[in-house]
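Note that this complex is displayed minus one protein chain, with the remaining chains in position.
Chain IDs A and B follow the sequence of writing; residue 1 opens each chain.
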Amino acid sequence: MASSTYIANIPRRSGVRVLYDRLRGGDEIAYLVTLACAVATLLIVALLVGELWINSQPTVKTFGWHFLTSSRWDPNSGNFGALPFIYGTCVTSFLALLIAIPLGVAASVFLAEMAPPKLSNILTFLIELLAAVPSVIYGLLGIFILVPLIRDYLVPVLTKLFGYLPIFSGDFYGVSFLSAGMVLAIMVVPFIVSVSREVLLAVPTDQREAALALGATKWETTWQIVIPNALTGIFGSIFLALARALGETMAVTMVIGNTPKITASLLSPGYSIAAVIANEFAEASGDLYVSSLMFLGLVLFGLTIIINAVARILILTTQKRGA
Amino acid sequence: MGNTISSRRRVINAVMLSLSGLCTLLVIGVLFFILGYLMFHGLKSLNLAFFTKLPKPAGETGGGMANAIVGSGKIILLATCIGVPIGFLAGVFLAEYSGKTFAFLIRYTVDLLNGVPSIVIGIFAYAMVVKPMKHFSALAGGVALGIMMIPIAVRTTEEFLRAVPNPLREGAMALGATKARTIFTIVIPAAISGLTSGMMLNLARVAGETAPLLFTALGNMFWSRGWSQPTATLPVMIYNYAISPDEDLHQQAWAAGFVLLTLVLVINVTARLVINRGPAAARR
Partner (left out) sequence: MNPALIGSPSQPVTLSDAKLSAKDLSFYYGTFQALYNISLSIAPHKITAFIGPSGCGKSTFLRTMNRMNEILRNTRVEGELTLDGQDLLAMDVTTVRRRVGMVFQKSNPFPKSIFDNVAYGLRVNGMHKRSVVEEAVERSLTHAALWTEVKDKLNKPATALSGGQQQRLCIARALAVEPEVLLLDEPCSALDPIATLKIEELLFEIKSLTTIVIVTHNMQQAARLADYTGFFFMGKLVEFDDTRVMFQNPHKKETEDYITGRFG
């Protein structure tokens, strides 16, 4: 090409410069480096599972499955059983969901169906901020505010009304399953709200319009048409919250009482898997002790992975249907 | 007859709508309660000594958390240096290079890692760093938080790079740019505000993490030099002080909680505002 002047005149470059240009334009290098990082994430997870597995072998060999069903946790005598922690984790998480589900689903219905979009966005923004509050702060507030409130106002009412039920029997010292469950409830509500709202918003508008056009009230439309459409996704959000609750450590540790006992009463102190690891890991002495805590970590890992997977599948199913 | 049914329905409608609104108010109320209470107690206990003094030995009053503030900063810096590059580059790989099956595998693994309870990540960092080194260290804490940063770094990067329109890539390649050149000079700069905000959110998330630090960085009543000593951090200090019986320490815990929450919320609000204004929001 006749007028090719400046491009043709681009000077040949020195070795360093050529290398530099290659690096900057280098597809192979970029590909390999990014691939390496992607593979690194795989390796980290594999390593994590591997480490937990290998390090928990002493416990597996000594106790076998009995570890999961034994309720005796006595480091001094070398007896380790996980049941009190599994029980505590399940009870607190269940209690948290019991409180958080109605509250969260109702709030998400309000945000998705009733609030004007602008207000809804602002309120959702605020609720999502709640999810960003560090768990140690929830624990702090739990110890100094929630526990006294529960002790002074909630428990007297509960024992008076339902004291004959085993779950509300016995003395109350503040730290308990009940306190842990309530702190957890506050912590997981934002997850239910933000995911459920998204799922509700994904329900096609024509479904609502069809119901409204037939004379249904706003609430009937929501209850009979919109919520059934989004139900799978709402369950997804609940499982997501459950996974969070199971793995939550600090807030629970600070208010559960850290006593490895299985009791029916929600007013008694208890323990959870995450809490026992947090409390005892740094000071655990002896292979079997550390290994038992590692095994508890593995159990927690397995539980949350399964619950998270279920949550993801449920949420994906509704979003696909909505799209 | 028809009239009574319809009025019953109308009442139910009104009641349920108000109830759901009430629940929303309740949830939001919790946030403002937390903010208000921390503000009240935290500000009351906050003073200059908090930022400049070391903790006092048990029994004495006064002192501050200067070492924990610096320690938190060090550990977060280290975590960012570990988690962000790995996560970012892996995200670039997912958005720009990978095929379907492999990407699915990576994405799945990353989600899995994101769901792992932070305490379990702590155990992992303990096994990888503390055990071989035979002592607790800032390094171990940084590794734990760094691993926690990876999943979000990967997913934000992938999401924001995917939001960059394809014609920009084609435009650059049509000028003779290589794929790598296109990614680093066109695609990433086009997504930069979203990427930075995402990384800030990621940082804010681990800044408040306590559980994985309990047996990696542990804690320290004094200054810790370098990376291989036990190191104090704000969240762990809050925990230790909150469960101690000493009233003076409770006050310090409130002050630390206030500082931590302010930091986390300020980052969250700014980053979310940037993201909501950015191109990713337009896509939605």
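The working rule: contacts are C-beta pairs under 8 Å (C-beta built on N, C-alpha and C of every residue); 3 or more make two chains touch, one makes a residue touch a chain.
The model shown is predicted, which means the values in this text are computed figures rather than measured ones.
J.: Write down which of B:Ala177, B:Met200 or B:Met221 is the residue touching the left-out chain.
T.: Answer from the full complex: B:Ala177 touches the omitted chain.
J.: Touching the left-out chain: which of B:Cys23, B:Leu38, B:Ala190 or B:Ala217?
T.: B:Ala190
J.: Which chain B residues touch the hidden chain?
T.: 99, 165, 167-178, 181, 185-186, 189-190
In this section, only the chains that are shown with their structure count from here on.
J.: Roughly how many whole angstrom separate the Cα centroids of chain A and chain B?
T.: Measuring from centre to centre gives 14 Å for this pair.
J.: Name, in rising order, each residue of chain B that touches chain A in their complex.
T.: Chain B residues touching chain A: 9-10, 12-13, 16-17, 19-24, 26-28, 30-31, 34, 37-38, 85-90, 92-94, 96-98, 102, 105-106, 109-113, 115-124, 126-128, 136, 147, 150-151, 154, 177-181, 183-184, 201, 204-205, 207-211, 214-215, 218, 235, 238-239, 242-243, 250, 253-254, 257, 260-261, 264-265, 268-269, 272.
J.: Which of the residues in chain A end up touching chain B in this complex?
T.: 24-27, 29-31, 33-38, 40-42, 44-45, 47-48, 51-52, 55, 102-104, 106-107, 109-111, 114-115, 123, 125-130, 132-137, 139-141, 143-145, 186, 189-190, 193, 217-220, 223, 243, 246-250, 253-254, 274, 277-278, 281-282, 293-294, 297, 300-301, 304-305, 308-309, 312
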